[in-house]
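Here is the structure we will look at, set down as structure tokens.
With one protein chain held back, the other chains of the complex are shown just where they sit.
The first chain written gets the first letter, and so on, giving A and B; residue counts start at 1 in each chain.
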Amino acid sequence: MRTAYRWGILFLCAVALVFALGIVVGEATDRWLFGGAMIGGLLIAYSFVLLLLRKMGLVGPRKAER
Amino acid sequence: MNVAADRPGRYGRMMTSVLRGTLRLDVLINRIYPTDFNPLYYTGGLSNLFLLILVLSGVFLFFYYVPSLGGAYDSIDYITQRVPYGDIIRGIHRYAADGFIVAVLLHLFRNWFTDRYLFSRDNPWISGMILLLFAGFIGVTGYQLVWDDRAVALTTMFAAMLQSIPAIGPLLVRLFLGGTGVSDETLVRILMLHIFPASTLYLFLWWHYTRIRHPKIWPPAVWVLFCVGLVFLLAGLIPATSTGAAAPAVRPTTLPLDVFFLWPFALLNVMPPGAVVVLLVVLFVLGLAIPYISRREAPPQMGVRHAGVAQVIDGNCTGCELCYYDCPYNAIIMVPSPAPGLSKAAQNRTLLAVVIESRCVECGICIGACPFEALELPKFLERDIRAQVTDALRPAEAVRS
Partner (left out) sequence: MKVVGFVCDWSVDLHPLLDGRRLRGVEGVHIVRVPCSGFVRPAWVEDALTAGADGVFITGCPYGDCLNREGNFLMRDRIDALQRRLQRRRIDPARMTMLAYGLHDGDAFVADVRAFVDRLAEKKAAAGTP
């Protein structure tokens, strides 16, 4: 299971990198709608990276819930 | 309705199965998300997040908006076409509004179906209903501010609904329109009706939080990222657009209507304005009444969960403040002690705990917090617990053949 999560995080980071480049492209070509959609995709990818990190156990719940 | 006190009536049984269904959804989501990331536990925080997004994007839009019949549409056009990322911010404003209503409705239904309105929790409920009502008005006026032909139609329909109110209808229409017909005055008033309720939302939120200790007003980071990302993504993929510019000669026959805010106007297709107004008022009043009429369980069925308002045993209280810190509903206050207590530990106290009975929800958390046996639930005393434990630990009786 851990390897599945690890691949998932790597994949999402790669996707996030593509989105980040997309933000730069959108800004450079003044395509604001495209840039905004790229920002959105980046943030959503980050949220899933955080979720996977949590499921891997690398970030934890607060002390009261252990 | 059932007469027997220990069997729930039909309404109680229906609400219990709704409760079970709601919690079954939790089980599903808890398989994917750990419980401290479950969005259904943070519906209030999600609503607050969307509200903040709305306020920030709204301030941005406000700087460019021109509230006049001639200028409104063009100013929105200017924002969308000429201001860098203006189209994104406009889209964010629209989709965050829909997200806000979705989160608020999830919040409403979850708290209704899981009994989280009992006792003093009617305060957050009532303030929440008022928040919902204001949010509805803010959303409708938001669609009207754009002054496209949908906005013109909405304004006409809204005036018709106001007109249908008995006695004060025509007065309300005159106040709303700023005269006898639609003019620049009207748009200024609609802008006021958009921004002023929006600023009072935080006042009602203060009331909404005031009976709660540590209210969960912000969702976990995973959901902040997801929701902000979602509104950006939607704004980019499905740009928010106005319908055609308002022109006297153009009479559109169908209009795209946002289901969350504009459903009463869709109802006007099948009901007269007066009936829609009555329906809205009835829904609102029923909603306000839920904490008082929606009883899933009668008191006998609640058993230990309805064990009476917490009582301070004055003789034992040492003023240690542990119950005061632990009460989730701010129902305990510390007052200067009028006289020393009876027990040795309570002799030198300076403070005394007092339970504000109207705020107590009979949960018993203060009883667990008190190390000095100075709090009890009247129908479930410490000695009842100890009796149950002693009973449990009794040596097993010989089996009778």
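In this section, a contact is a pair of C-beta atoms (placed from the backbone, for glycine too) under 8 Å apart; a residue touches a chain by one contact, two chains touch by 3 or more.
Computed from a prediction, not measured in an experiment: that's the story for all the values here.
Looking at B:T114, B:S183, B:T241 or B:S343, the residue that reaches the missing chain in the full complex is B:T114. Checked against the hidden chain, the listed residues B:R13, B:R82 or B:R213 yield one contact partner: B:R213.
Touch with the chain omitted from the figure is made, among B:G99, B:G139 or B:G364, by B:G364. Shown as candidates are B:T180, B:S199, B:N269 or B:T390; the residue that touches the absent chain is B:T390.
Touch with the hidden chain on the side of chain B covers residues 19-20, 23-24, 26-27, 30, 35-36, 38, 41-42, 114-116, 212-214, 216, 303-307, 326, 328-329, 361-365, 367-371, 377, 380, 382, 385-386, 388-393.
The rule is simple: only the chains that are shown with their structure count from here on.
In this assembly, the C-alpha centroid of chain A lies 30 Å from the C-alpha centroid of chain B. Those residues of chain B that touch chain A in the shared complex are 33-37, 84-88, 91-92, 221-223, 225-226, 228-237, 239. Against chain B, in their complex, chain A makes its touches with residues 30, 32-47, 50-51, 54-55, 61-62, 65.
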